[in-house]
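Here it is, the structure in full.
With one protein chain withheld, the remaining protein chains of the complex are depicted in position.
Each chain carries a letter (A, B and C) given by its place in the written order, and its residues are counted from 1.
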Amino acid sequence: MSAKTILEIVDAPIDAAAWTAKLADPAAGAIASFLGVVRDHARGKSVVAIRYEAYREMALTEMKKIADEAAKSWPLLGLAIIHRVGALEIGEASVLVIVTSAHRADAFEACRFAIDTLKTTVPIWKHERYADGSAWVDN
Amino acid sequence: MSAKTILEIVDAPIDAAAWTAKLADPAAGAIASFLGVVRDHARGKSVVAIRYEAYREMALTEMKKIADEAAKSWPLLGLAIIHRVGALEIGEASVLVIVTSAHRADAFEACRFAIDTLKTTVPIWKHERYADGSAWVDN
Amino acid sequence: MKIRVRLFAMYREALGRGEVELDLADGTTAAQVFDRLFAGTAYEKLPRRTTLYAINQTYQPPATMLRDGDEVAFIPPVAGGLA
Partner (left out) sequence: MKIRVRLFAMYREALGRGEVELDLADGTTAAQVFDRLFAGTAYEKLPRRTTLYAINQTYQPPATMLRDGDEVAFIPPVAGGLA
């Protein structure tokens, strides 16, 4: 399979509908998506501000590995991984994964694989500021 | 958990972003979505037109059962199931499931559960027209 | 007793309508209503297990006896079929 692949690190808000449209394919019957969103609390604390920082070149390389592995493992038509960096508001999306396939099981499994792997291999860090301090935490 | 629940059968195009916005919740860290889309082929044939028909009252009742079961099984913040009926074009969405939760594993699992169960229990039928005939098929 | 039958998809097309009102003898089952309505159609000999029965919008066994005022629906087989 040669799946259409979009891998981006962006500084502006993530427009899920616009990225989904870029993967449009008349053969696609299933679109599984995951949006990671900034929550108002974490580890029992109120989050007041959040910022993401990326080792951009390496992050894109690792995202490419995820896309290649996914396309080898499932019959995909398209895969997009979009990660935002910089300062985000509560409720804004930090990451978007979209997988298109003919059938839903493949789309779901590949989407789950992509976001789970991204969280462990892609060098992007999250900085949370609380009322009483701040921390670099698990992305 | 009392998850915010949206269950709709609609006659107009499904705007995934608008439905996602309705589930906005500052505690949500994860949004898993599934869009079922009309494909240009099925069972080896080219699909030229498609139409969905619902036993509307019962479909909504079955969707409610899915939402209740999901909310019992995972710590969800929100769940939306939107199914379109009537005539659709290739590439248009027939069904949208959105699940929001604090964490992604719960969102993914509940989303998968909802669409898989919907396909087996919710009385909605799909009519495919081909160049050389037509059929009522598995939704 | 009076019951209302809802028809969808290929069953609606086979009978040319989406709804039928019937006046039936007490003790009539959902499956008997199906047999009566589809006698003489292509669905007459359909294996029973391919159709699901809903009474008042809840799935029920085919042998369920109907009661006055019930709404019965026949949930057609999905995947392929005769239409």
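Convention: contacts are C-beta pairs under 8 Å (C-beta built on N, C-alpha and C of every residue); 3 or more make two chains touch, one makes a residue touch a chain.
Keep in mind that what you see is a predicted model, and the values were worked out from it rather than measured.
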Whole complex considered, the hidden chain contacts A
Where A:E8, A:E53 or A:D116 are the choices, the one touching the absent chain is A:E53
Note that chain A touches the absent chain at residues 43, 53-55, 57-58, 61, 121, 123, 125, 127, 134-139
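As a working rule, only the chains that are shown with their structure count from here on.
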If chain centres are mean C-alpha positions, then the most distant from chain C is chain A
Taking each chain's mean CA coordinate, chain A and chain B are separated, in whole Å, by 22
Distance between the CA centroids of chain B and chain C (whole Å) is 26
So chain C residues touching two or more other chains come to none
Touching two or more other chains in chain A are residues none
